[in-house]
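The other protein chains are all here in position, but one chain of the complex has been omitted.
We call the chains A, B, C and D, going by the order they appear; numbering starts again at 1 in every chain.
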Amino acid sequence: MARTRLYRHGVLEAEGFPVAEVSDHLHDPEAVVWFDLLSPTPEKLAVVSEELGLHPLAIEDALHPHQRPKIDVYDSHLFLTVYAVRLTNGGLDLSELSLFVTKNALVTVRDSDSCDIDAIIARWDNTPRMAKHGVAFLLHGVLDYVVDGHFDVAEDLDDRVEQLEDQLFSDTPATGRAMQRQMFDIRRTTVRFRRIVLPMREVVTSLMHRDLEIIPSDMAPYYQDVYDHVLRVSEWTESLRELVGNVYETHLNLQGNRMNDIMKRVTSWAAIIAVPTAITGFYGQNIPYPGFGHAAGFWSSTALIAAISVALYVVFRKNEWL
Amino acid sequence: MARTRLYRHGVLEAEGFPVAEVSDHLHDPEAVVWFDLLSPTPEKLAVVSEELGLHPLAIEDALHPHQRPKIDVYDSHLFLTVYAVRLTNGGLDLSELSLFVTKNALVTVRDSDSCDIDAIIARWDNTPRMAKHGVAFLLHGVLDYVVDGHFDVAEDLDDRVEQLEDQLFSDTPATGRAMQRQMFDIRRTTVRFRRIVLPMREVVTSLMHRDLEIIPSDMAPYYQDVYDHVLRVSEWTESLRELVGNVYETHLNLQGNRMNDIMKRVTSWAAIIAVPTAITGFYGQNIPYPGFGHAAGFWSSTALIAAISVALYVVFRKNEWL
Amino acid sequence: MARTRLYRHGVLEAEGFPVAEVSDHLHDPEAVVWFDLLSPTPEKLAVVSEELGLHPLAIEDALHPHQRPKIDVYDSHLFLTVYAVRLTNGGLDLSELSLFVTKNALVTVRDSDSCDIDAIIARWDNTPRMAKHGVAFLLHGVLDYVVDGHFDVAEDLDDRVEQLEDQLFSDTPATGRAMQRQMFDIRRTTVRFRRIVLPMREVVTSLMHRDLEIIPSDMAPYYQDVYDHVLRVSEWTESLRELVGNVYETHLNLQGNRMNDIMKRVTSWAAIIAVPTAITGFYGQNIPYPGFGHAAGFWSSTALIAAISVALYVVFRKNEWL
Amino acid sequence: MARTRLYRHGVLEAEGFPVAEVSDHLHDPEAVVWFDLLSPTPEKLAVVSEELGLHPLAIEDALHPHQRPKIDVYDSHLFLTVYAVRLTNGGLDLSELSLFVTKNALVTVRDSDSCDIDAIIARWDNTPRMAKHGVAFLLHGVLDYVVDGHFDVAEDLDDRVEQLEDQLFSDTPATGRAMQRQMFDIRRTTVRFRRIVLPMREVVTSLMHRDLEIIPSDMAPYYQDVYDHVLRVSEWTESLRELVGNVYETHLNLQGNRMNDIMKRVTSWAAIIAVPTAITGFYGQNIPYPGFGHAAGFWSSTALIAAISVALYVVFRKNEWL
Partner (left out) sequence: MARTRLYRHGVLEAEGFPVAEVSDHLHDPEAVVWFDLLSPTPEKLAVVSEELGLHPLAIEDALHPHQRPKIDVYDSHLFLTVYAVRLTNGGLDLSELSLFVTKNALVTVRDSDSCDIDAIIARWDNTPRMAKHGVAFLLHGVLDYVVDGHFDVAEDLDDRVEQLEDQLFSDTPATGRAMQRQMFDIRRTTVRFRRIVLPMREVVTSLMHRDLEIIPSDMAPYYQDVYDHVLRVSEWTESLRELVGNVYETHLNLQGNRMNDIMKRVTSWAAIIAVPTAITGFYGQNIPYPGFGHAAGFWSSTALIAAISVALYVVFRKNEWL
């Protein structure tokens, strides 16, 4: 089934009709049309462009991956690039979504199927009372979906940082290497994520502040709400950076502690072993020291070894070296 | 007793009447009504919303936890989300407080009982002369309470940092691990706290700068005062970050010092033990060295051991290694 | 003697009269009055407040310590909080100074005697030609004194940093612990100092930019001059932070160097001792090695020990390990 | 062939004619002329300057290397300095490009042949439909080429960082020194690159926002597109800095790990060797210990050595020290 929809006076009139029929409705000022193109060929886009009067630069941007959210305002239409994001084990999974917005049409262009268009449709169907706002309503649904996705990623990253925090002071810590890998991945993902998140502020404020006739005042609170979400994600991302930094430095420090502890203990044992060796060395000399060749020598040697070893052990223990 | 109040001409007329009676007063332009809802059901909120003409988005925000202070300006009312904070042993204890502000009504919606509504009521009762300002007076009481709570948290955090600072150079320092845990917790709490504190600046300035008819000029200094507190908390939080950083780095460094000191001492003792071992090794050889099998050997060996050990001890002592 | 002054037409008419007489002059538009209150009781302040028509919020702020410079503009008067600072061995010594500024009166409220009011009076007496500007002249004297105090503190901190810098590369460095204590204290003081200094920019610009009738245009360059000092202190404080950071990191690094040096030397000596031990071990075996029980054995053992020890010493020396 | 072009009414009329003929067309308001000067002598530039009425300061700037992108607006012309960049093994390869822009002429001045003028010409030839915008079209081609070059460098640097990231956790890591060299070079290049990239934002916004009659509204989206690229490069460069920092710190940490691991293992083996030495020391004493001179002594000694060594090995193994 084709990804198309036709609204008239806030009511969904048709759905799933072929894209070819779209042009029938485009010139009807009372109709609002949406259709979706999945990885369209340049030729396909050229046809669409001609019918909707799109700017060649916008078409070019829709064909080439861009990697930064943006909004371009042309005389007859808007062009937006936004990114749906998911957090996978390997890192961020970006899916570019290009949007052409005219007075009565919204075209979504996706570069892959990983951006879930059904979720967007479900959002539209959940708020039918706003459908009367036409294109502004459709656009809001898309942005709301995208920004909620960003929010989920921020939440996921926060959870991962919290897991790291829990591991940090747990009694059975993960190996240094595994933990470092996790910290490294979270930081790297956060850096790449910020490049997607921060420009969204500009995209949404541009939509709201410019004298675009597309967003009616009744929709304004809804766009404000999206903006609020964008701000929260931005601030969250910033604080994630600090939280990971905190984990990182504490981890370094704790590892140092642990190693120093081991070293202290090892050194203490080395001292406890070195002393008997020194004593037996003395009694191994080929010179007539007191007790040389007599049982008295054996007893004094053994007594010295035992006494000093135990004394050292007690002292080290008391000073918390062992 | 229901959490409700009715003011008329700056005088508290009724208190504790059932929420159901609120609607009787709402359409009286001379009455100012406050009521509080604790974890209301969506149905309950829907009723309130209808009577006061609240925006569905604001209702939705009041139902779902949000985790960032904000202010939304709707045509007929304001919606604020603020956070009462307390510092517990485990970290920050947030309690969300949603506020609907209309011309003559203030609705507070709490998600838990941990935000102390009695303290807010006490604040109102302490400044009865301002009650004539109606809703602006009520709202000020709430914000003042919330921001004072932020201030207390900043003060508590500062105290904790000061305790850390005192431990740092004390002669009986806490163990590294315990201190690191404390530093880690303070930093983490500070990061989360900043996410609550910084957006408050925007919330209060929005209230003050926008052409809202709700705040009369006589109340302006009081809101300015709240804003001043918000600023102090913000700046305090920033400097807390630096102070903890200072503690952190100095701690790292001192710990390194202490460990190096131990290592130096251990190495010195190792040297003092190694030398006798080498000498007894010499006298333990099965070859006719001078003194082999004679008392002279014993005396020279013992003299050497004693002399070199004492010499090393003195040298190390002088160089402050022992 | 009471801290009071009465100016008329730029001339100091009376001084040291009791505060009780102040009210006689307050309603004389040609008189300019100053008086000082040291830790006044709330009752005392209430009397003053009534006579001058001060805002209750300002009175409250004057009674409670605040810890952040600020300016509040009320309809009939200004309220300022500024801080006189001194650098003591223990850190910053703050003394809060609250100022009420009306058309023809300046009231200074001090919380302790450590803010030197005589120095302010001396400033006034040094620039009698400006006395004709009345309250603006008096206020300038106070701010000038306070900001000069900030300047002195910045200079003192700079001197302390320079002392640290000199110690850093001196041949007889202070012990690590003492130096760390100093660095720690300077950093901590700098953080707290910045909280006093930075808001001063806002206080002075507010005075200059707002349409306050209190500062006549002839006084403008003098306030500009104060502002310039505030800026210098701010920038100085920022660069202090960097300079201490530089000292801190270099210190860490040098200490590491020194410790590594010691370790290298120790390890070398350990090697030089280990080799003879191994050789004597060989000659201590109860097996007929070449030279067993013969003088030849003794000579070869001694020769080996001497040769290898000297060789190692020379090699280590050449590689700068010893 | 001379680097010259003549456009009339959006059509390329002539190409490759001698620079000497340029002046013939300069006063024809319908002609748009471009010519290129490669390392011109001051005399040569003086001639051009006179014909086009260029400002002496601009001429001076074109003659001396500058090392920072800028735009100067003179009454009759614009002067721009931009930098074509390439990433070589040794670092950044900058090539300065000075641009004089008058109503109907564009002069490009290059300091070396490494800025590829043919690529710019190719760009012009690819978009002939825009040639009717005259100088704005020519200038756009140059800027587009330059900014795309910046983009390529950012991409290359990103690739290099990714290679480092891959090496980081690979099983056969590069030697510390080689990797540090790479990190050092990337960081250094990034710092120098930012000095070229960041001022470009100002250059392009100046072109777009100032009331310059040179850029017609039809060209605006194209300049907006260039600006968008500039922003992407700037943000990319910023995030590169963070990514390298992440690699750097993780590398430090991993190296520390590896070294600590080695130390732990070494210490364990040292302990395993020290114990037999202590035991044989005991049995080497010249005193009648149990088993002295008997086979029983041999067996007990050997059994002790074997038992303790194996026990230590097992314990260390279990604690993951070996």
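Just so it is clear, a contact is a pair of C-beta atoms (placed from the backbone, for glycine too) under 8 Å apart; a residue touches a chain by one contact, two chains touch by 3 or more.
Quick caveat, the model's predicted, so the values are computed rather than measured.
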Sole contact to the chain not displayed, among D:55, D:86 or D:123: D:55
Touch criterion as defined above, residue of D:44, D:181 or D:317 at the omitted chain: D:181
Option touching the unshown chain, where D:122, D:262 or D:307 are the choices: D:262
Sole residue of D:4, D:49 or D:286 that reaches the chain not shown, by the stated touch rule: D:286
Where the unshown chain meets chain D, residue by residue: 55, 57, 61, 67-68, 70, 72, 74, 176-177, 180-181, 183-184, 187-188, 191-192, 194-195, 198-199, 248, 252, 255, 259, 262-263, 266, 269-270, 273-274, 276-277, 280-281, 283-286, 291-295, 297-298, 301-302, 305
Missing-chain contacts mapped onto chain C: 165, 168-169, 221-222, 224-225, 228, 231-232, 235-236, 239, 242-243, 246, 249-250, 253-254, 256-257, 260, 263-264, 267, 270-271, 274-275, 277-278, 281-282, 284-289
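Note that only the chains that are shown with their structure count from here on.
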Fewest hops from chain C to chain D - one hop per pair of touching chains: 3
Equivalent-chain rotation between chain C and chain A, CA atoms, steps of 5 degrees: 145
Numbering shared by both copies at the chain C-chain B contact, with half separating same from different: different
Distance from chain B to chain A - Cα centre to Cα centre, in angstrom: 25
Where chain C touches two or more other chains, by residue: 284
Topology of the chain contact graph, where touching chains are joined (line, ring, star, complete, other): line
Which pairs of chains touch, using the document's own definition: A-B, A-D, B-C
